[in-house]
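Partial complex: the chains shown occupy the same locations as in the complete assembly.
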Amino acid sequence: MLERFIKPVHAHCDLMCGVYDPAQARIEAESVLQASKKYADSRDEVFKARALAIKEARSEQVKNHLWVLWTDYFKPEHLELLPDLHTTFWQATKAAGEAKKSMDVSVAKELIDHVDRVGFMFEKTKSDYNYQSVIDNLASK
Amino acid sequence: MLERFIKPVHAHCDLMCGVYDPAQARIEAESVLQASKKYADSRDEVFKARALAIKEARSEQVKNHLWVLWTDYFKPEHLELLPDLHTTFWQATKAAGEAKKSMDVSVAKELIDHVDRVGFMFEKTKSDYNYQSVIDNLASK
Amino acid sequence: MLERFIKPVHAHCDLMCGVYDPAQARIEAESVLQASKKYADSRDEVFKARALAIKEARSEQVKNHLWVLWTDYFKPEHLELLPDLHTTFWQATKAAGEAKKSMDVSVAKELIDHVDRVGFMFEKTKSDYNYQSVIDNLASK
């Protein structure tokens, strides 16, 4: 049955492959981290309430970008190269859920680790993609 | 590592489990099917353009509801009971993508089959849930 | 004038009736109730802020699903069968507004009562629809 399923996806893909880049998820995850840090550093109630809401929205965006990569970018033939594909994405999207629940900076850092695992996995499927440059750009001052 | 990951999810879940029901995905999938059928039956250009756009939006909703079930409802302990969990969801969300691309009624019907597989899988994790009643309600005149 | 109004709606409806199910509003109302309960039981400030925001968003969804049923599903000919149609929907959507304003569990329960009134009203317009099964599924463990 899997065989039957692969073909139409493949056929359509020749006509309309979207543009995918794990940088989208990584940028939002960085916002989650910054919001967590600023929440921890502040004593202003209004500020903290806003940081919490921004973190919630940004975590949801991380989830969305990861889901799109999992379903729309990765294809059955990638599974051979990447046997941990499903587990990696399941844990990464669940980590985005965790990042909503906790204001702990370490939980936001774990989310970034999960997104980076996805990013380097994506890099393996493209000959010239450089995921490290995404991380470096986000670290620039 | 998986062990380490399971615990915090579980702990938080005791505090805030959402309300999940595969009826949400099934209702949207039914809309996809009806839009495909009406597109096939019509010769009115405006009507067909709207049916196409509605099908696109409804398929996206199917995807969203399925993603939420996969990441937020299903937990590591379900994997033992449901070893096909990841494959089932991957194929179901990909089928929602296919339903965007094609106006073929059979493609919309395949999407419904995939959603139903998810629905009956969900039923296995709840003692009193009756997924057939969701299907029956959508078939009522 | 009403006569003039009924006809074009009816004519178009033959071409494109959507898929409607009060289960959508009921699922969201259940989320409102669960969020109210968890808010009441918690002393964790972050958790309470999130419960409040989730309840706000879910109440808005209840409103949206009810509005769609009122305007798009129910038609002038239903008014004879259901003379309380407008009042029922007005009170139900206002109850969703109340559920945003209050963290009281009883206010969320009143919202569910209003949605259920709509659900059983809907049931009267379809020969085989079973609204009780929607409630039962949401009560399943």
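A, B and C label the chains in the order they appear, each numbered from 1.
Note that contacts are C-beta pairs under 8 Å (C-beta built on N, C-alpha and C of every residue); 3 or more make two chains touch, one makes a residue touch a chain.
Please read all numbers here as calculations on a predicted model, not as lab measurements.
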| item | value |
| --- | --- |
| Homomeric assembly size (copies in this file), of which only 3 appear in place | 6 |
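The rule we apply is simple: only the chains that are shown with their structure count from here on.
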| item | value |
| --- | --- |
| Interface residue identity across copies chain A, chain B - same or different by half | same |
| Superposing rotation of chain B relative to chain C, computed on C-alpha atoms, to nearest 5° | 180 |
| Distance from chain C to chain A - Cα centre to Cα centre, in angstrom | 34 |
| Interchain centroid distance [CA atoms averaged], chain A/chain B, Å | 22 |
| Multi-partner residues of chain C (each touching 2 or more other chains) | 47, 50 |
| Chain C contact footprint on chain A (complex, rising order) | 49, 52-53, 56, 100-103 |
| Interface residues, chain B side, partner chain C - complex | 15-19, 21, 23-24, 27, 30-31, 34, 38, 42, 44, 47, 50-51, 126-130, 133-134, 136-141 |
| Chain A to chain B touching residues, read off their complex | 5, 8-9, 12, 16, 63, 67, 70-72, 86-87, 90-91, 93-94, 96-98, 101-102 |
